[in-house]
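With one protein chain held back, the other chains of the complex are shown just where they sit.
Chains here go by letter, A, B and C, matching the order in which they are written, and residues are numbered from 1 within each.
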Amino acid sequence: MIVVMKPDATMTQIEHMAEHITGLGLTPQVIHGKHQTVIAALGEERQGLLEALEPGEGVEKVLPIMAPYKRASSELKKERTVVSTRDLVVGGGRIAMIAGPCSVESEEQIVSIAKTLRALGATGLRGGAFKPRTSPYSFQGHKEDGLKMLAAARAETGLAIVTEVMAPEHVPMVAEYADVLQIGARNMQNYQLLQAVGDSGKPALLKRGMSATVEEFLLAAEYILDRGNPNVMLCERGIRTFEDHTRFTLPLATVPYLNEKSHLPVVVDPSHGTGKSRLVAPMARAAVAAGADALILEVHDDPEHAMSDGAQSITPATFSQLVEQCRRVAAAVDRSV
Amino acid sequence: MIVVMKPDATMTQIEHMAEHITGLGLTPQVIHGKHQTVIAALGEERQGLLEALEPGEGVEKVLPIMAPYKRASSELKKERTVVSTRDLVVGGGRIAMIAGPCSVESEEQIVSIAKTLRALGATGLRGGAFKPRTSPYSFQGHKEDGLKMLAAARAETGLAIVTEVMAPEHVPMVAEYADVLQIGARNMQNYQLLQAVGDSGKPALLKRGMSATVEEFLLAAEYILDRGNPNVMLCERGIRTFEDHTRFTLPLATVPYLNEKSHLPVVVDPSHGTGKSRLVAPMARAAVAAGADALILEVHDDPEHAMSDGAQSITPATFSQLVEQCRRVAAAVDRSV
Amino acid sequence: MIVVMKPDATMTQIEHMAEHITGLGLTPQVIHGKHQTVIAALGEERQGLLEALEPGEGVEKVLPIMAPYKRASSELKKERTVVSTRDLVVGGGRIAMIAGPCSVESEEQIVSIAKTLRALGATGLRGGAFKPRTSPYSFQGHKEDGLKMLAAARAETGLAIVTEVMAPEHVPMVAEYADVLQIGARNMQNYQLLQAVGDSGKPALLKRGMSATVEEFLLAAEYILDRGNPNVMLCERGIRTFEDHTRFTLPLATVPYLNEKSHLPVVVDPSHGTGKSRLVAPMARAAVAAGADALILEVHDDPEHAMSDGAQSITPATFSQLVEQCRRVAAAVDRSV
Partner (left out) sequence: MIVVMKPDATMTQIEHMAEHITGLGLTPQVIHGKHQTVIAALGEERQGLLEALEPGEGVEKVLPIMAPYKRASSELKKERTVVSTRDLVVGGGRIAMIAGPCSVESEEQIVSIAKTLRALGATGLRGGAFKPRTSPYSFQGHKEDGLKMLAAARAETGLAIVTEVMAPEHVPMVAEYADVLQIGARNMQNYQLLQAVGDSGKPALLKRGMSATVEEFLLAAEYILDRGNPNVMLCERGIRTFEDHTRFTLPLATVPYLNEKSHLPVVVDPSHGTGKSRLVAPMARAAVAAGADALILEVHDDPEHAMSDGAQSITPATFSQLVEQCRRVAAAVDRSV
C-alpha cells in the first residue's frame, strides 16, 4: 500500500499514520517528496487494509499495489487451466462451441436442436431451465422438468450440458443433471451461490456482471476457486454503457487482458454481448481473433417464436456459417475449432 | 407495442407481421408513413411480447409503450405508501434517519453507537451481520451472532433494525431479528431472494443495483410486491459510471422521478453513493431538498478502526450536525426530520 | 510518481528504471516490498512524466500522486474566487440565478422574457445565438443578430448576458456583446477556444464535458486560467451514463468535491442535467443544498413552441416557484438567493 498524505498534513499526522501502519502488522517507510509525503506500507497486502488506512487524518488517498486476487492469478499458477467435461474442452488449442436456445422450451425442441448443433460442431449445449427474468411476469423456465429435457438431449447427442443455477439451494439438483453450472451476470456477486458452486466441484461458467470491473470478476472467480474447485471458465458477455444501438457493449479487450492476468480459460458470449442476431457472427469471429477459448451462442430453430431472447438468437443455418468462419479465423491464429 | 418496419420491408413481410401480432392476441393497426410502415399492436402489453416481435422479418425495431411494472406504479395506486415499523416511519411528512456502522463489530460497539444515534434523532439502526464482500478474503460479518447484537441494541434503544439478508434460505432467520430486511445492490436481481423477502411480509429496503435502470429497479420491487408484501422502500445508493473521484455516482434525479412514477417511499444512501465521508453531509442535504423520504447513513465511533467502509463513515459528531442541517432543509421543503 | 514494478521484474530492470527516473530529473527511491518493488520518483510531478515512465520494461503501472492542475487548485489559492459582472455575482453568500431560453428566437421574445426574469430575481440572462446542434439540419441560431437581440434585452433590464461561443475566431465578436462567455460541454476540450476565451479576459462559464472526469474538467479550466484570466465558473451540467429515464445523469457530488479541491465558483444546470422540465425544480433545490453558487436554467414563455430544448424548459410561473423554493433552501444552508 502507498499512503499519500495531503500536502498540508502535519508531522503529527504523518507519525500517527506510520504508527497505525505498524499496528496493522506492516512496515512503514516514510518518503518526503517536494510537495507531499507518501508512506509505503510494506508487507502482505491483505484485504481490509485499504479500508483501515483511508480514513486516517491527513490522508489524501491510498493506492493499493498488488492485485487482490490470488488463485485466479497467472502469477501464482503459470500453467493455463483447461476445463474438460465429456467432449467439451475449454482451453488449449481448440476453440469450443457451446450453443443452444435461450430457454429449454420442450423435450422435442431441445433434442432436435441438440442433434443439429452436434452435427454442426458444437460440443456443449446451452439452455435455460431456470431463467432469471427482469420482470416477475416473464416466463421463468421449466425448472427441474427443463433439466430433465436437457439430460435427454445429452443422452441423444453426448453434448455437455451448460445451464444456469440461480440459488445456492438449487445447486445439488442442477448439478445432478448438468455438466457445467453457469452463474449468470446478475448473480456474479451472489457469494452464497459462488460458494455453493465451488463446493459442488462441478465445472463452472462464471459470467461477468454487467457493471463489474475485471478485478471484481476475478475476485468472484476467487470465491469458487477458494472452495477447492479449480474448474472455472470466465465468460465475457458485455457490459452496460451509454451505448444504445446494442443491448450491451462487448469489450473484447478483456480477452487478451484476462489471458495475461489469469490462467483461467475465457469464453465469449456474442449473443448477449450484442443483443442483435446480425452482429453475432462478426463478433464471434472477432472473439476468436482476440484469443477466446470458447464461444457460447444462442441458437434457435425459429427465433420469432422463441420464448425468450429471440432478437439475439441465430438460426442453425447462420450457426453453421459462423462455425465455418470461426474455423478459418482460428486457423489464422494457429488454433482450430 | 409499436413495430417499426424497415424502409425496404415488403408487403408480404408487413402482412406476416400483422398476422403474427394477431396470433399473439393483439390487434394490429398498420400505418403507412412516407418512408416507413409502422404497425401498432393494440392490447395488453404483457412481458415477452417485445421478444416475440423483434425477430420478425423486415422489422427494424419494436418500441414498447407502457411501463412494464404495475404494482409499483403510481398509476395503479395513487395513494403514497408509508412503511412503518416501531418508530421508523418512511414516507409522509417526516424524513427518517437510519444510521449505524457498516458492520456489526461487537455487542458493546453496536449498543453504544445505537444509544448515541437514538439521542441524535435516528429512528432506524443499520448494521451488517451478513456482509457481501467483493473478495473472499474480507471480513464477512458475524452472521447470526451479529443479528443478536442488533437485537440487543434494539432492546436498549427501541431503534428499528435494518440489516441485509443475502440468501433466500437466510430470510427466516434474519426476519426473526430484524425489523427491515435490506436487499443489497449486488442482489437487486437475485429473484429467489426478492421472492423470499416478499413472502416474509417484512418491510423491505431494496437497494438499486449499481447498473440497474430505474425500470429494472421498479421491476425488482415488483417481485416483492407481487408476493403480497406492500412494504417496500426504494433506496438509491449510486450507480457505476466513468467518474473516479467518488466511489459511485449518486444520481439524485431518481428521487423526484421515482416520486412521480411510483407510490413507494424513496431512501437515499449518501455514504455508498459517494464513498467519501466529507461528501456525505452535502449530499444528505441535497437528497432531502430533492424529496427523499429517508436517509441511510454509515456512522462509526472510530472510522479509522472500522472493520469495513471506514472511508465513507462519518462520526457521531458529524452525524449530529448533518441531522441539524437536514432539519433546516426539510423545513424549507415543508417537511420535518 | 510511484512506479510499481511487476512481481517478476529483474534487478536489471529495476536499476534501469531508477536510472531512467534520474534522467528525467527526479530522484528515485527504491522500496523492496515482500512481493513487489516500487520506486518513488521524487521531485516536481510535471506533465509527461507518467507517459515517460509507463512504457518501461518490467513496469506494471505508474501511480501519479499530485493533482495535475495548479491554478484551479484550492491548495495554491486559498481564497475563493468570486466572478462578478454587472449585477451577476457568482460566489459568496448569495446564489445567482441565470435564466433564459435555450435559443434567442427574436428580439421581442428575448426582451419580453428578460423583463419577466429580472422581475422574478434573475441577475443573468442566458440565450443561445450560436447553437451547437447534433444534426446539421437543426436550427443553428441567429448568430450575430442573436447577439444584438441579447444586447437589446440587457439595455432594457440590466441583466448580464451569458451566451455560448463556439469557435476561437468568434470570441472577439461574442465578447463585444456578452458579459459572460459560455463554453459548451461539447467544446470543453476545444483547446484553441479555451485559450481564446482566456485571452479575452471576459468571465467564462465552462461547462463540464459529458464524459469528462473532474480532473479533466479542472485541467480545461486551467487552460483559461493559464492565459491570465481568473474569472472562471465551473458548470456541472450532467454526464453521460447508462441511465435512460433522464437525458443526462446529474452528479451533484461534484459540487462539494469541487468546492473542496478548487477555489472557483460552481454553477449547476438542472435543465440539461435532467432534460425533463418536471425534474428541474427538485434538482435546483438539491443543487443549492449541496452548495452550488449559481443555477443556470432554461425558461421559455411557451415551451411547446420553443425552437430548441422545449422538453426541458420551464415556464416563468415554474421559475417563480423555483426561485422561492431555492430561497428557502438557501436560507437553510445560511445563504440567500
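Convention: contacts are C-beta pairs under 8 Å (C-beta built on N, C-alpha and C of every residue); 3 or more make two chains touch, one makes a residue touch a chain.
What you are looking at is a predicted structure, and each value in this text was computed from that prediction instead of being measured.
Colleague: Where does the absent chain make contact, in terms of the chains shown?
Modeller: Per the contact definition above, the missing chain touches A, B, C.
Colleague: Which of these touches the unseen chain: C:T123, C:Q182 or C:S313?
Modeller: Of all options in C:T123, C:Q182 or C:S313, contact with the hidden chain holds for C:S313.
Colleague: Among C:P7, C:P168 or C:P230, which one is in touch with the chain left out?
Modeller: In the full complex, the listed residue that touches the missing chain is C:P168.
Colleague: I'm checking contacts with the chain that's been left out. Which of C:T85, C:T157 or C:S277 qualifies?
Modeller: Only one listed residue reaches the unshown chain, and that is C:S277.
Colleague: Among A:L49, A:L279 or A:A294, which residue is in touch with the absent chain?
Modeller: A:L279
Colleague: Can you list where chain A touches the absent chain?
Modeller: Contacting residues on chain A, toward the hidden partner: 211, 213-215, 239, 241-246, 249-257, 260, 273-274, 276, 278-279, 282-283, 285-291, 325, 328-329, 331-333.
Colleague: By the contact definition given up top, give the residues of chain C that touch the hidden chain.
Modeller: For chain C, the residues touching the absent chain are 20, 46-48, 51-52, 54-57, 68-69, 132-140, 166-169, 186-187, 189-193, 209-211, 216, 219, 222-223, 226, 240, 277, 303-311, 313.
Colleague: For chain B, which residues reach the chain that was dropped from this view?
Modeller: On the chain B side, contact with the omitted chain comes from 2, 4, 7-8, 29, 31, 33-36, 38, 40, 42-45, 63, 65-66, 75, 240-242, 244.
By our rule, only the chains that are shown with their structure count from here on.
Colleague: Need the central chain here, defined by C-alpha centroid distance to the all-chain C-alpha centroid.
Modeller: Located nearest the centre of all protein C-alpha atoms is chain B.
Colleague: Counting only Cα atoms for the centres, state how far chain B is from chain C in Å.
Modeller: The answer is 31 Å.
Colleague: Please set out, as single numbers or ranges, the residues of chain A touching at least two other chains.
Modeller: Counting only residues that touch two or more other chains, chain A contributes 240.
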